[in-house]
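Missing here: one protein chain of the complex. Every other protein chain is in place.
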Amino acid sequence: MEDTTRQDVLKRLNYIEGHLGGVRRMIEEDKYCPEVLKQTFAIRRAIEKMEALILDGHLHTCVASGIRDGREDEVINELMELYDLANR
Amino acid sequence: MEDTTRQDVLKRLNYIEGHLGGVRRMIEEDKYCPEVLKQTFAIRRAIEKMEALILDGHLHTCVASGIRDGREDEVINELMELYDLANR
Amino acid sequence: MEDTTRQDVLKRLNYIEGHLGGVRRMIEEDKYCPEVLKQTFAIRRAIEKMEALILDGHLHTCVASGIRDGREDEVINELMELYDLANR
Partner (left out) sequence: MEDTTRQDVLKRLNYIEGHLGGVRRMIEEDKYCPEVLKQTFAIRRAIEKMEALILDGHLHTCVASGIRDGREDEVINELMELYDLANR
(Lines give C-alpha, C1' and ligand atoms only; values in the text may rest on other atoms or scores of the structure.)
Protein backbone atom coordinates (compact mmCIF):
# COMPACT_ATOMS: atom_id res chain seq x y z
CA MET A 1 0.00 0.00 0.00
CA GLU A 2 1.33 3.43 -0.82
CA ASP A 3 1.88 5.87 2.03
CA THR A 4 -0.85 8.31 1.04
CA THR A 5 -3.36 5.46 0.76
CA ARG A 6 -2.34 4.09 4.18
CA GLN A 7 -2.75 7.54 5.80
CA ASP A 8 -6.20 7.85 4.27
CA VAL A 9 -7.21 4.31 5.32
CA LEU A 10 -6.03 4.90 8.91
CA LYS A 11 -7.93 8.18 9.06
CA ARG A 12 -11.11 6.39 8.02
CA LEU A 13 -10.40 3.67 10.56
CA ASN A 14 -10.20 6.32 13.30
CA TYR A 15 -13.57 7.65 12.21
CA ILE A 16 -15.11 4.16 12.16
CA GLU A 17 -13.78 3.38 15.65
CA GLY A 18 -15.21 6.66 16.96
CA HIS A 19 -18.55 5.94 15.33
CA LEU A 20 -18.61 2.46 16.88
CA GLY A 21 -17.94 4.03 20.29
CA GLY A 22 -20.99 6.23 19.70
CA VAL A 23 -23.09 3.14 19.00
CA ARG A 24 -21.85 1.58 22.26
CA ARG A 25 -23.02 4.63 24.18
CA MET A 26 -26.41 4.55 22.42
CA ILE A 27 -26.87 0.91 23.45
CA GLU A 28 -25.74 1.52 27.03
CA GLU A 29 -28.14 4.45 27.26
CA ASP A 30 -30.92 2.27 25.81
CA LYS A 31 -31.61 4.48 22.78
CA TYR A 32 -34.44 3.58 20.40
CA CYS A 33 -33.36 0.54 18.33
CA PRO A 34 -34.13 2.00 14.86
CA GLU A 35 -31.82 4.93 15.72
CA VAL A 36 -29.06 2.49 16.70
CA LEU A 37 -29.55 0.55 13.45
CA LYS A 38 -29.27 3.70 11.34
CA GLN A 39 -25.85 4.27 12.91
CA THR A 40 -24.65 0.67 12.36
CA PHE A 41 -25.77 0.89 8.72
CA ALA A 42 -23.69 4.07 8.39
CA ILE A 43 -20.68 2.30 9.93
CA ARG A 44 -20.95 -0.57 7.43
CA ARG A 45 -21.12 1.99 4.64
CA ALA A 46 -17.98 3.68 5.99
CA ILE A 47 -16.18 0.31 6.08
CA GLU A 48 -17.22 -0.29 2.45
CA LYS A 49 -15.73 3.09 1.46
CA MET A 50 -12.50 2.16 3.24
CA GLU A 51 -12.49 -1.18 1.39
CA ALA A 52 -12.90 0.65 -1.93
CA LEU A 53 -9.79 2.67 -1.11
CA ILE A 54 -7.80 -0.47 -0.26
CA LEU A 55 -9.03 -2.26 -3.38
CA ASP A 56 -8.17 0.72 -5.60
CA GLY A 57 -4.65 0.74 -4.20
CA HIS A 58 -4.34 -3.02 -4.67
CA LEU A 59 -5.42 -2.78 -8.33
CA HIS A 60 -2.89 -0.02 -9.07
CA THR A 61 -0.01 -1.84 -7.38
CA CYS A 62 -0.07 -5.65 -7.01
CA VAL A 63 -2.68 -6.41 -9.70
CA ALA A 64 -1.18 -4.11 -12.34
CA SER A 65 2.37 -5.33 -11.73
CA GLY A 66 1.19 -8.97 -11.53
CA ILE A 67 -0.46 -8.66 -14.94
CA ARG A 68 2.61 -6.96 -16.42
CA ASP A 69 4.77 -9.80 -14.98
CA GLY A 70 2.65 -12.53 -16.58
CA ARG A 71 0.96 -13.63 -13.32
CA GLU A 72 -2.43 -12.65 -14.68
CA ASP A 73 -4.31 -15.81 -13.63
CA GLU A 74 -2.97 -15.61 -10.09
CA VAL A 75 -3.95 -11.99 -9.41
CA ILE A 76 -7.32 -12.27 -11.18
CA ASN A 77 -8.28 -15.46 -9.35
CA GLU A 78 -7.44 -13.72 -6.10
CA LEU A 79 -9.65 -10.77 -7.07
CA MET A 80 -12.55 -13.08 -7.93
CA GLU A 81 -12.14 -14.88 -4.61
CA LEU A 82 -12.43 -11.50 -2.85
CA TYR A 83 -15.47 -10.65 -4.96
CA ASP A 84 -17.18 -13.87 -3.90
CA LEU A 85 -16.33 -13.23 -0.25
CA ALA A 86 -17.61 -9.64 -0.42
CA ASN A 87 -20.91 -11.01 -1.74
CA ARG A 88 -20.68 -13.85 0.82
CA MET B 1 -34.10 -3.50 24.48
CA GLU B 2 -34.27 -6.33 26.99
CA ASP B 3 -31.31 -6.87 29.30
CA THR B 4 -30.25 -10.23 27.84
CA THR B 5 -30.32 -8.73 24.32
CA ARG B 6 -28.27 -5.72 25.43
CA GLN B 7 -25.65 -7.97 27.06
CA ASP B 8 -25.39 -10.01 23.87
CA VAL B 9 -25.17 -6.90 21.67
CA LEU B 10 -22.44 -5.37 23.84
CA LYS B 11 -20.48 -8.64 23.76
CA ARG B 12 -20.58 -8.60 19.97
CA LEU B 13 -19.57 -4.95 19.96
CA ASN B 14 -16.50 -5.83 22.04
CA TYR B 15 -15.59 -8.49 19.51
CA ILE B 16 -16.08 -6.09 16.59
CA GLU B 17 -13.89 -3.43 18.23
CA GLY B 18 -11.16 -5.99 18.86
CA HIS B 19 -11.38 -7.20 15.27
CA LEU B 20 -11.12 -3.61 14.02
CA GLY B 21 -8.00 -3.14 16.15
CA GLY B 22 -6.54 -6.19 14.43
CA VAL B 23 -7.22 -4.59 11.04
CA ARG B 24 -5.46 -1.42 12.20
CA ARG B 25 -2.36 -3.44 13.08
CA MET B 26 -2.48 -5.23 9.72
CA ILE B 27 -2.53 -1.90 7.91
CA GLU B 28 0.24 -0.38 10.06
CA GLU B 29 2.37 -3.49 9.42
CA ASP B 30 1.61 -3.21 5.68
CA LYS B 31 -0.01 -6.65 5.37
CA TYR B 32 -1.12 -7.87 1.93
CA CYS B 33 -4.29 -5.96 0.92
CA PRO B 34 -6.48 -9.00 0.07
CA GLU B 35 -5.80 -10.32 3.60
CA VAL B 36 -6.89 -7.00 5.08
CA LEU B 37 -10.05 -7.00 2.95
CA LYS B 38 -10.97 -10.51 4.10
CA GLN B 39 -10.92 -9.18 7.68
CA THR B 40 -12.99 -6.08 6.91
CA PHE B 41 -15.55 -8.29 5.13
CA ALA B 42 -15.73 -10.43 8.29
CA ILE B 43 -16.23 -7.30 10.41
CA ARG B 44 -19.12 -6.15 8.24
CA ARG B 45 -20.64 -9.61 8.57
CA ALA B 46 -20.29 -9.43 12.37
CA ILE B 47 -22.01 -6.03 12.37
CA GLU B 48 -24.87 -7.51 10.30
CA LYS B 49 -25.28 -10.30 12.87
CA MET B 50 -25.40 -7.71 15.65
CA GLU B 51 -28.03 -5.78 13.65
CA ALA B 52 -30.12 -8.96 13.31
CA LEU B 53 -30.11 -9.29 17.08
CA ILE B 54 -31.18 -5.67 17.56
CA LEU B 55 -33.88 -6.01 14.89
CA ASP B 56 -35.20 -9.23 16.43
CA GLY B 57 -35.48 -7.49 19.80
CA HIS B 58 -37.20 -4.49 18.22
CA LEU B 59 -39.78 -6.71 16.49
CA HIS B 60 -40.62 -8.55 19.72
CA THR B 61 -40.96 -5.37 21.78
CA CYS B 62 -41.81 -2.06 20.06
CA VAL B 63 -43.24 -3.48 16.82
CA ALA B 64 -45.41 -6.13 18.49
CA SER B 65 -46.77 -3.73 21.11
CA GLY B 66 -47.23 -0.99 18.49
CA ILE B 67 -49.35 -3.31 16.35
CA ARG B 68 -51.37 -4.44 19.36
CA ASP B 69 -51.94 -0.77 20.27
CA GLY B 70 -53.27 0.12 16.81
CA ARG B 71 -50.13 1.99 15.70
CA GLU B 72 -49.55 -0.50 12.90
CA ASP B 73 -48.86 2.02 10.12
CA GLU B 74 -46.34 3.91 12.25
CA VAL B 75 -44.21 0.89 13.24
CA ILE B 76 -44.38 -0.73 9.79
CA ASN B 77 -43.42 2.47 7.97
CA GLU B 78 -40.47 2.79 10.31
CA LEU B 79 -39.43 -0.81 9.54
CA MET B 80 -39.66 -0.20 5.78
CA GLU B 81 -37.58 2.97 6.16
CA LEU B 82 -34.90 0.88 7.90
CA TYR B 83 -35.15 -1.75 5.17
CA ASP B 84 -34.53 0.87 2.49
CA LEU B 85 -31.58 2.28 4.44
CA ALA B 86 -30.07 -1.18 4.94
CA ASN B 87 -30.25 -1.68 1.18
CA ARG B 88 -29.04 1.94 0.74
CA MET C 1 -51.46 -9.96 -1.01
CA GLU C 2 -53.98 -7.22 -1.67
CA ASP C 3 -55.11 -6.64 -5.25
CA THR C 4 -53.49 -3.23 -5.65
CA THR C 5 -50.17 -4.60 -4.35
CA ARG C 6 -50.37 -7.57 -6.72
CA GLN C 7 -51.03 -5.29 -9.72
CA ASP C 8 -48.04 -3.16 -8.77
CA VAL C 9 -45.79 -6.20 -8.23
CA LEU C 10 -46.79 -7.70 -11.62
CA LYS C 11 -46.12 -4.37 -13.34
CA ARG C 12 -42.63 -4.31 -11.88
CA LEU C 13 -42.14 -7.93 -12.91
CA ASN C 14 -43.01 -6.99 -16.52
CA TYR C 15 -40.42 -4.24 -16.39
CA ILE C 16 -37.78 -6.58 -14.95
CA GLU C 17 -38.45 -9.21 -17.63
CA GLY C 18 -38.14 -6.57 -20.35
CA HIS C 19 -34.92 -5.28 -18.84
CA LEU C 20 -33.53 -8.83 -18.73
CA GLY C 21 -34.42 -9.25 -22.40
CA GLY C 22 -32.38 -6.11 -23.09
CA VAL C 23 -29.41 -7.65 -21.28
CA ARG C 24 -29.77 -10.79 -23.41
CA ARG C 25 -29.55 -8.68 -26.57
CA MET C 26 -26.50 -6.82 -25.23
CA ILE C 27 -24.74 -10.12 -24.61
CA GLU C 28 -25.71 -11.57 -27.99
CA GLU C 29 -24.45 -8.40 -29.67
CA ASP C 30 -21.22 -8.61 -27.66
CA LYS C 31 -21.60 -5.23 -25.95
CA TYR C 32 -18.84 -3.96 -23.65
CA CYS C 33 -18.96 -5.95 -20.38
CA PRO C 34 -19.05 -2.97 -17.97
CA GLU C 35 -22.13 -1.70 -19.83
CA VAL C 36 -23.79 -5.10 -19.42
CA LEU C 37 -22.94 -5.14 -15.70
CA LYS C 38 -24.46 -1.69 -15.17
CA GLN C 39 -27.73 -3.09 -16.52
CA THR C 40 -27.64 -6.26 -14.37
CA PHE C 41 -26.97 -4.10 -11.29
CA ALA C 42 -30.06 -2.04 -12.22
CA ILE C 43 -32.11 -5.24 -12.58
CA ARG C 44 -31.07 -6.43 -9.12
CA ARG C 45 -32.03 -3.03 -7.74
CA ALA C 46 -35.45 -3.30 -9.44
CA ILE C 47 -35.95 -6.75 -7.89
CA GLU C 48 -35.09 -5.31 -4.47
CA LYS C 49 -37.71 -2.59 -4.93
CA MET C 50 -40.27 -5.27 -5.86
CA GLU C 51 -39.28 -7.22 -2.75
CA ALA C 52 -39.82 -4.11 -0.60
CA LEU C 53 -43.35 -3.87 -1.96
CA ILE C 54 -44.05 -7.54 -1.20
CA LEU C 55 -42.55 -7.22 2.28
CA ASP C 56 -44.56 -4.09 3.05
CA GLY C 57 -47.74 -5.92 2.06
CA HIS C 58 -46.77 -8.94 4.15
CA LEU C 59 -46.15 -6.77 7.24
CA HIS C 60 -49.52 -5.03 6.91
CA THR C 61 -51.45 -8.28 6.43
CA CYS C 62 -50.04 -11.57 7.76
CA VAL C 63 -47.57 -10.14 10.28
CA ALA C 64 -49.98 -7.60 11.77
CA SER C 65 -52.84 -10.11 12.06
CA GLY C 66 -50.46 -12.80 13.36
CA ILE C 67 -49.30 -10.49 16.15
CA ARG C 68 -52.89 -9.51 16.99
CA ASP C 69 -53.80 -13.23 17.11
CA GLY C 70 -51.01 -14.08 19.56
CA ARG C 71 -48.79 -15.83 16.97
CA GLU C 72 -46.06 -13.24 17.49
CA ASP C 73 -43.13 -15.67 17.78
CA GLU C 74 -44.16 -17.51 14.64
CA VAL C 75 -44.43 -14.46 12.36
CA ILE C 76 -41.32 -12.75 13.78
CA ASN C 77 -39.17 -15.87 13.46
CA GLU C 78 -40.29 -16.13 9.86
CA LEU C 79 -39.32 -12.48 9.26
CA MET C 80 -35.89 -13.03 10.80
CA GLU C 81 -35.37 -16.12 8.65
CA LEU C 82 -36.12 -13.98 5.57
CA TYR C 83 -33.75 -11.30 6.84
CA ASP C 84 -30.94 -13.83 7.17
CA LEU C 85 -31.66 -15.18 3.69
CA ALA C 86 -31.72 -11.69 2.17
CA ASN C 87 -28.28 -11.10 3.67
CA ARG C 88 -27.32 -14.68 2.70
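Lettered A, B and C in written order, each chain numbered from 1.
Heads up, the rule we're going with is that a residue touches a chain if its C-beta (ideal position, glycine included) is under 8 Å from a C-beta of that chain, and two chains touch if they have at least 3 such contacts.
All of these numbers come straight from a predicted model, not from anything done at the bench.
Peer 1: Which parts of chain C are in contact with the chain that was left out?
Peer 2: 1, 6, 9-10, 13, 16-17, 20, 23-24, 27-28, 30, 32-34, 36-38, 40-41, 43-45, 47-48, 50-51, 54-55, 57-58, 62, 78, 81-82, 85-86, 88
Peer 1: Since one chain isn't shown, list which residues of chain A touch it in the complete complex.
Peer 2: Residues in contact with the chain left out: 48, 52, 55-56, 59-60, 63-64, 67-68, 72, 76, 79-80, 83-84, 87.
Keep this in mind: only the chains that are shown with their structure count from here on.
Peer 1: If you average the CA atoms of chain A and of chain C, how far apart do the two points sit, in angstrom?
Peer 2: Taking the mean C-alpha position of each chain, the two centres sit 27 Å apart.
Peer 1: Counting only Cα atoms for the centres, state how far chain B is from chain C in Å.
Peer 2: 23
Peer 1: What parts of chain C, by residue number, touch at least two of the other chains?
Peer 2: 87
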